[in-house]
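All protein chains of the complex are present and in place, except for one that has been dropped.
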Amino acid sequence: MTETDAQTPVLSVRDLVVDFPLRRGNFRALHGVSFDIAPGEVLGVVGESGAGKSMTGAAVIGLLTPPGRITSGEVYLQGQRIDQLPEAEMVKLRGKRIGMVMQDPLTSLNPLFTVGQQLIETIRQHLPLSEAEARARAVSLLEEAGIPRAAERIDSYPHQFSGGMRQRVVIALAIAADPELVIADEPTSALDVSVQAQVIKVLKKLCESRGAAIMLITHDMGVIAQIADRILVMNAGRIVESGPVGQVIRHPREPYTIKLIDSIPTLNRESEAPVPAEAATPESAQDAYVRVENLTRDFSLGGGGSFFGRLFGGKDKIFRAVNDVSFSIRRGETYGLVGESGSGKSTCAKMIAGLIPPSSGRIFVDGADVWSAEGAASRRRNVQMIFQDPYASLNPRWRVGSIVAEPIKALKLTSNRSEIEDRVADLLRKVRLDPVAMRKYPHEFSGGQRQRIAIARALSTQPAFIVCDEPTSALDVSVQAQVLDLMSGLQEEYGLTYLLISHNLAVIRQMANDVGVMRQGVLEESGPVDEIFDHPKAEYTRMLLDAVPDLDKVA
Amino acid sequence: MLAFILRRLLQSLIVMLAVAFIAFLMFRFVGDPVEGMMGVDARLADREALRDRLGLNDPFYMQFWTFVKNAARGEFGISYRLQQPVTQLILSRLPATIELAVVSASLALIVGVTLGVFTAIHGRLPPSSRETLTALAAIILPALALWFLGRGLLWSFGAAALIFVSTAFWAKSFFSQAVMAVSLVGVSLPTFLIGIGLIFVFAVELKLLPSFGRGQTVELWKGWSTGFLTKSGLLSLILPAVTLSLFQMTLIMRLVRAEMQEVLRSDYIRFARARGLPESTINFRHALKNTMVPVITITGLQLGSIIAFAIITETVFNWPGVGSLFVNSVQAVDVPVMAAYLLFVALVFVVINLIVDLLYYLVDPRLRVDGRSGRA
Partner (left out) sequence: MTEAPPPEAPVEAAAPARGFWARFWDSDVFWSYRHNPVAVVSSLVALTLILAAVFAPWIAPHDPFNPATLQLMDGFTPPGEAAMSGTVYRFGTDDQGRDLLSTILYGSRVSLFVGFAATLFSMTLGVSLGLFAGYRGGLADTIIMRVADVQLSFPAILIALLIFGVAQGVIPPNKQESMAIWVLILAIGLANWAQFARTVRGAAMVERQKDYVSAARIMGVPGPAIAFKHVLPNVLGPVLVIATISLALAIIEEATLSYLGVGVPPTQPSLGTLIRIGQRFLFSGEWWILFFPALMLILLALSVNLLGDWLRDALNPKLRQ
């Protein structure tokens, strides 16, 4: 730590150790963490999942989930020791002197109370105000947080707000009593990219105007680059490196930090990054390996949830998830489909892979309509899919060997046991796993390894076309890069065609030749990646690109 | 709102028709209605006349329609066993069952919800061994002392029970743990054994309370006889009501506890803590209200089934209600009574379901559609 500030730090943590006494012995979540936060400072705490960054925040505010507990170390708030305070004293601190913003705005507000009720009870808990005064303060807080028509909206229930708006309410709640420190635990990771930036701005503005310091916990380097003054890199319960943001990002000293920063894909294509195989000449649409024509899909929204509601159903409301989408992919190339959650990109993927039938429109793979009777047979062999969550895409009760062999057996490619075993071993080697893995169960593997098992399964029928639905978004950044490398290696080797669905523009830029931008079921624009990313035509694409933080612009 | 109620009413009607169809099938095809009503030695001509009068020669759907029409007017034919109109039979026994059910339901609801909330709040941490030992000693020692002093079982048990209840104030996690353990034993005990046990202790050994019948009754209005107004009536009610409520009480308690613990683990409760709200506000303002949403449905249905559960209790205590009538009818294959009873229970179920739906609607703002226009 380079700061030698004369002021007392708002928060000072010394040698914090947090233990979880578990069945298989003690699990030490934090191994002696020390840091300071100066008044008004924004400290970004970054690290991969399991690094102990959320744990640090929870320990400071005294909300560790049992059986976790602080074993040793000290926590000082404005010089006053708080880690040993009795619960009754700690309650008075929370909200009043330390505010907190949690990750998921959909679940952090009580659904049965209006936003106003929750604000007013918090304000009156900490400040000696009357009901009317508290209400006035609540309205002005909401206004400051950027909620339009705050005076009317204050009597709405949380479910009547969108995700981004709810997170603004949560921020308003956290600073309702002017705390000296706000702990924000992944405040934007549950939000769409387009609102992330605004919410971060609101958080920064509200804390700045009150002089509150922020401890910003996130896995997203971009968010840190955007607002933090200082950065704290954590790994496996220890602090790896700390310093001013610009310095750490541009000149990281520790190997872990270097790896972390390197593995963040950026929008600017680096020279050494694998360039997607370019098609020699622009071919006409007839030569496209995959062709999607006017694809449309409607969903009906069912009736209520009570007994009778389920018995007879309410009136059907139609929701158009995918609206008249057309594009094509050339053999051996990658087409990227980007969009926020709910834009219909995953629904597209499911229709192309043969999981849900389209309401109208057609899909051709290798010239055959995949939803026709003949096309379905060749689709099963030629089209495979890789899913987002590697924890859900492998049956936990099956051995890895049976999982990888399932397509071989299902398509009756061979029924010879030893031949199947040889092929599975070969596939596992292809995704750089030891063939011994085939006798184990999925839970014995990490997320990245599981995703490689899923890739091995997809490869087992020797398909020509693989639909990849957010293949890396559930993985840590460092693992993400490995999986992407593996995917491009395989593409080069076997001439695979990919449809890559992602909300991460950087991943698309790195992997895809062509890209389509989807919004509310409509394909806003489509074309070569470089053209779209460098000269976006659609307003929406520009907004998406602007929302991506650029590490190079860090001061 | 009006459309909501109307839709629910229509749906209830369909459920009732479905149950009526089952009742009709039973009535029509289990045994021979004519034989049941007239006995074996009736003359052939009389039988044919009755067949005609009952409409048994009509086409199938007409018979069902007649059955529904009669049922709607409260006519279910004549009991094979007692040769009396079924409706009259059921009505004369209804007050006994309803009084028993209402008292037990209130008991189960009040005690069950209170204990459920208490054990959810105080049962998060297991009691320390010191707390357990102190509490156990405080319960057992006075009881043993009284036993040695020759005051007898009643005094020992009474004292132990009193001290046990008082642990709710000074050894809270012990009390909630103990209540949970007792409730688990409670679910494993068949209702009839609880009844027999209570009879043994309070009627046979202590001779404090009557063990059968409903004591003296007073006729209130149009054949509604009540046991609430006489001393013997009230005393007779105690044991059956406790027996009937115990099972529902344990169920409600465990349900409330489970739901509340689920709520207490949720993000918004964690956030409420982070906002610095005191524990009492979190437990009783936030968690309790959210717990009530799922609890209302299941509790409502549980209480509805108390009427049907009364079958066992009424048999054990010779309680002259609809339940014991039903058991006797099953033994004698008295189909009209069985069919009528089925429809009666279904009616109770449908009415309670309606009430539950309305309550749900009132408690949970997410179900009210009014605020949709204001979505930000």
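As written, the chains take the letters A and B, and residue 1 is the first residue of each chain.
Everything below uses one rule, namely that a contact is a pair of C-beta atoms (placed from the backbone, for glycine too) under 8 Å apart; a residue touches a chain by one contact, two chains touch by 3 or more.
Remember, it's a predicted structure, so these values are computed and weren't measured experimentally.
**Student:** With respect to the chain omitted from the figure, which of A:L486, A:V522 or A:A547 is a touching residue?
**Tutor:** In the full complex, the listed residue that touches the missing chain is A:L486.
**Student:** Among A:S393, A:S526 or A:T541, which one is in touch with the chain left out?
**Tutor:** Of these options, the touching residue for the absent chain is A:S393.
**Student:** Touch as defined at the start, partner being the missing chain; which of B:V117, B:M292, B:I311 or B:A340 qualifies?
**Tutor:** Missing-chain contact among the listed residues: B:I311.
**Student:** So one chain is hidden, and I want to know which residue out of B:L82, B:L154, B:I196 or B:L209 touches that hidden chain in the complete assembly.
**Tutor:** Of all options in B:L82, B:L154, B:I196 or B:L209, contact with the hidden chain holds for B:I196.
**Student:** Hey, which chain A residues sit against the chain that's not shown?
**Tutor:** 22-23, 67, 307, 310-311, 350, 353-355, 376-377, 380, 383-385, 387-389, 392-398, 403, 406-407, 410-411, 429-430, 432-434, 436, 439-440, 444, 449, 454, 457, 461, 485-486, 489-490, 492-493
**Student:** Spell out, residue by residue, where the missing chain touches chain B.
**Tutor:** So the residues of chain B touching the unseen chain are 15, 18-19, 26, 30-31, 184-185, 187-193, 196, 199-200, 204, 265, 301, 304-305, 308-309, 311-312, 315, 326-327, 329-331, 333, 335, 338, 342, 345, 349, 353.
Here, only the chains that are shown with their structure count from here on.
**Student:** Residue numbers of chain B touching chain A in their complex, please.
**Tutor:** 7-8, 11-12, 14-15, 124-125, 266-279, 281, 285-286, 289-290, 293, 297, 353, 357, 360, 363-367, 371-372, 374-376
**Student:** Once bound in the complex, which stretches of chain A touch chain B?
**Tutor:** Touching chain B: residues 61, 63, 66, 91-96, 99-100, 102, 104, 107-114, 121-122, 125-126, 147-148, 152-153, 156-157, 159-162, 165, 170, 173-174, 176-177, 304, 306-308, 311-312 of chain A.
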